[in-house]
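Of the protein chains in this complex, all but one are displayed in their positions.
For reference, chains read A and B in written order, and residue numbers begin at 1 within each chain.
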Amino acid sequence: MEPIVAVASVIAAALAVGLAAIGPGIGQGTAAGQAVEGIARQPEAEGKIRGTLLLSLAFMEALTIYGLVVALVLLFANPFS
Amino acid sequence: MLDTSYGLLSLERNSFAFFTQFKPWLRESSTIFPATFCANLKNGLEMIDLVPMSLLLAKLEVGEHFYWEIAGLKIHGQVFMTSWFVIALLLLFSVLATRKIERIPSGLQNFMEYGLEFIRDLAKGQIGEKEYRPWVPFVGTLFLFIFVSNWSGALLPWKLIHIPGGELAAPTNDINTTVALALLTSLAYFYAGFRKRGLGYFARYIEPTPILLPINILEDFTKPLSLSFRLFGNILADELVVAVLVLLVPLFVPLPVMILGLFTSAIQALIFATLAAVYIGEAIEGHGEEEHG
Partner (left out) sequence: MSWTLLLAVEEGGGLFDINATLPLMAIQFLILAVVLNKVFYSPLGDAIDERDGYVNSSIVGAKEKLAKAEKIAQQYEQELAESRRQAQAIIAEAQAEAEKVASSQIAAAQQEAQANKEQVQKEIDAQKASAFEVLEGQVASLTQQMLDKLLSAA
């Protein structure tokens, strides 16, 4: 493998995970905040809200995981090697 | 970091696939690296001898497979070995739970009934009261298989058992398994849609407007893709994070991450089953709910 490709791949992998974490991070924060607000307003709906929150958090988490998968592809299955 | 981990990881030369790829480059460009890196590498190797147990649990192998050849086809043996274990566990529990069914359940029967009720509620919530019953086995098996796979990968010290190539891990740690499950889900919702609505099923592609046709068709591809990659990525990421942490600090520190991993794996199983049920419900119902993930 060309050294330049290796370097680029490693940097790209780091960027993929790092950047992919930003959006879902903000989204998860908003979702969790809204859920807490909802629970505070309607404590009797806590169970339902928690379930929905966990599910939507996992969906957002998946976006980061996509970034991670790209990073893993670059590191372990590099198409340009 | 990279070099120390290389040292720590590659007791067997080819175990860390990343560096098997990068190895030639690493070797030929070793003059580029300062000598301290090579020293680090040696230190790392010596450290391994001091802590053999943590090494045993922490050895990281990515992209290595234990190949079996059946009728000229290559398959991943380690995936089948662990999946057979998972299947055996599920069947054992099912048979034990249903051996003597009582009206007032106790012990294992109670536990499994709780699981079944959970699955039924899941299917009922997404598919609907009228149609959910035939889909309980599919959705339930998805949930149980993924859940038990994930937890067996996280809880059982598979790595103590040595196999010639690759290492034993959760079956969902392999892209083949997750893609297989995702494609089955796709087939399932197509089947559900066709059986319920016949050729009228295709009407959903031009709903609400024919302009969305390409996006609707694309959705059929993104659904299994996102399903499989979400599960695969989460499980692999969990194992990698735990493995890297164990490499850095072998004791206690990885525990919270391991517990988080257990939690995530359970949620991922739930999500996979829920989404499969949602897709099936959508296909049966007709007009589309918005797509998830």
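Everything below uses one rule, namely that a residue touches a chain if its C-beta (ideal position, glycine included) is under 8 Å from a C-beta of that chain, and two chains touch if they have at least 3 such contacts.
Everything quoted here is computed from the prediction, not taken from an experiment.
> Which candidate, B:140, B:153 or B:193, sits in contact with the chain we can't see?
B:140
> Per the definition of touch given earlier, which of B:156, B:179, B:245 or B:266 contacts the omitted chain?
B:179
> Using the touch definition from the top, which of B:83, B:150, B:234 or B:265 touches the missing chain?
Counting the whole complex, the residue in contact with the absent chain is B:83.
> Since one chain has been left out of the picture, which residues of chain B touch it in the full complex?
On the chain B side, contact with the omitted chain comes from 17, 62-65, 70, 73-76, 79-80, 83, 87, 90-91, 94-95, 97-98, 101, 103, 105, 109, 112-113, 116-117, 120, 136-138, 140-141, 144-145, 171, 174-177, 179-181, 183-184, 225, 236.
> Could I get the residues of chain A that touch the absent chain, sorted low to high?
72-73, 76-77, 79
Here is the rule we go by: only the chains that are shown with their structure count from here on.
> Mind checking the centre-to-centre distance between chain A and chain B? Centres are C-alpha means, answer in whole Å.
Comparing mean C-alpha positions, chain B is 17 Å from chain A.
> Within their complex, state which residues of chain A touch chain B.
1-3, 6, 10, 54-55, 58-59, 61-63, 65-66, 68-69, 72, 75-78, 81
> Can you list the chain B residues touching chain A in their complex?
So the residues of chain B touching chain A come out as 2, 17-18, 21-22, 24-25, 29, 32, 62-63, 226, 229-230, 232-234, 236-237, 264, 267-268, 270-271, 274, 292-293.
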